[in-house]
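Removed: one protein chain of the complex. Kept in place: all other protein chains.
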Amino acid sequence: MFRIIPRDTTFFTMFSEIADNLISAARALVDLFDHYQDTAAKTAEIKRIEHIGDDLTHAILTKLNQTFITPFDREDIYRLTSSFDDVLDLINSAADRITMYKIIDPPPAAAELSKIILAQCEELGRAVAHLQKNGDVLTRCIEVKRFENAADVASREAISRLFEREKDPINLIKIKELLEVLETATDKAEDVANVLETVVLKNN
Amino acid sequence: MFRIIPRDTTFFTMFSEIADNLISAARALVDLFDHYQDTAAKTAEIKRIEHIGDDLTHAILTKLNQTFITPFDREDIYRLTSSFDDVLDLINSAADRITMYKIIDPPPAAAELSKIILAQCEELGRAVAHLQKNGDVLTRCIEVKRFENAADVASREAISRLFEREKDPINLIKIKELLEVLETATDKAEDVANVLETVVLKNN
Partner (left out) sequence: MFRIIPRDTTFFTMFSEIADNLISAARALVDLFDHYQDTAAKTAEIKRIEHIGDDLTHAILTKLNQTFITPFDREDIYRLTSSFDDVLDLINSAADRITMYKIIDPPPAAAELSKIILAQCEELGRAVAHLQKNGDVLTRCIEVKRFENAADVASREAISRLFEREKDPINLIKIKELLEVLETATDKAEDVANVLETVVLKNN
């Protein structure tokens, strides 16, 4: 059987752009927690990257709505786009907590979790690059999930420690929420991996 | 090409009823925070409207499951119905916090956010009315999103202020949650707009 309609490659390019933009945001987040200074400028930069992500999301959904033949299930393109967007939203949301709650001294787990988020985003970038070329998407996805487990353990331990040591309830609320937002970002990265897995399994 | 099976208009009528009911709930919420008295009766009224919404949701999903030809994608009818229901649930949930937490003195941002929710629901009502007549749905959807951004800014500022001023952690927990529930309602209204946008773009 031969293909009559050539596969549209635009979607793959657009997903690469989305992944690259997400990696930039994750890098900025790591830098924020690793060198905790100029936080106002750094969180503003993450916000700027998030706006680029909004435009990329909007562009891909518009294209999806106007395209009749898609390279893989429309439903999966939709899910992939929105789960990528969720990760970016949560990275921004974590940075946002810094300014909103005037957090002076984030716990080491915040830097640790950001690094896990970055590692996941880099794996997702590789997976997306492999998607078009039938590369090893599934191994990348497994890595993303492994990182999610690591983040889960790290955040649980950090929150447990927080409840032991932090006696100021208002500060506890702030730090707990920061850690939860970071952990949720790693869950959402796992969601992206799950969609990618589905796409590969359906099309093999 | 001519249409053999006439488009079923019942779904449009049902969505108008859902939108009208939602607008009633949003109005009752604005009244609750604008004139903060008789709160027990007012929250009971919102609960009553929410039950009507449950019946409307159930009716449309039953019809969907029994209808073979739908005026637009079944998946989108499903999504539209449940995202409308989410907004109503959150309006009720916000009102509920008043009784559950015995909130005596809600912050001005609660009234402000309710008004944004009402403005969104009115736009959604107009969008739904335009849907059948090919009116300007997209402009209405853009407005709903603009309002969501405004709500986001308002709630972030209000929560940031709360952390500065409120020294009683238990009161802080109550008010923070009230503001978050209100802000989530505006997110869910944006979700409705996103589905409506998809429906229009697919069918043009």
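As written, the chains take the letters A and B, and residue 1 is the first residue of each chain.
Keep in mind that, in the parts below, a residue touches a chain if its C-beta (ideal position, glycine included) is under 8 Å from a C-beta of that chain, and two chains touch if they have at least 3 such contacts.
These figures come from a predicted structure and were not determined experimentally.
The missing chain, though absent from the display, is touched by one residue of B:D31, B:E75, B:D152 or B:E180; that residue is B:E75.
Among the residues A:I52, A:A129 or A:L172, only A:L172 touches the chain that is left out of the figure.
Here one chain is not drawn; of A:D38, A:D54 or A:E75, the residue touching it is A:E75. In the full complex, subunit B touches the omitted chain through residues 61-62, 65-66, 75, 96, 99-102, 169-170, 173-174. Interface residues of subunit A facing the missing partner chain: 75, 156, 159-160, 163-164, 167, 169, 172-173, 176, 198, 201-202.
Everything below uses one rule, namely that only the chains that are shown with their structure count from here on.
For the pair subunit A and subunit B, the distance between mean C-alpha positions equals 27 Å.
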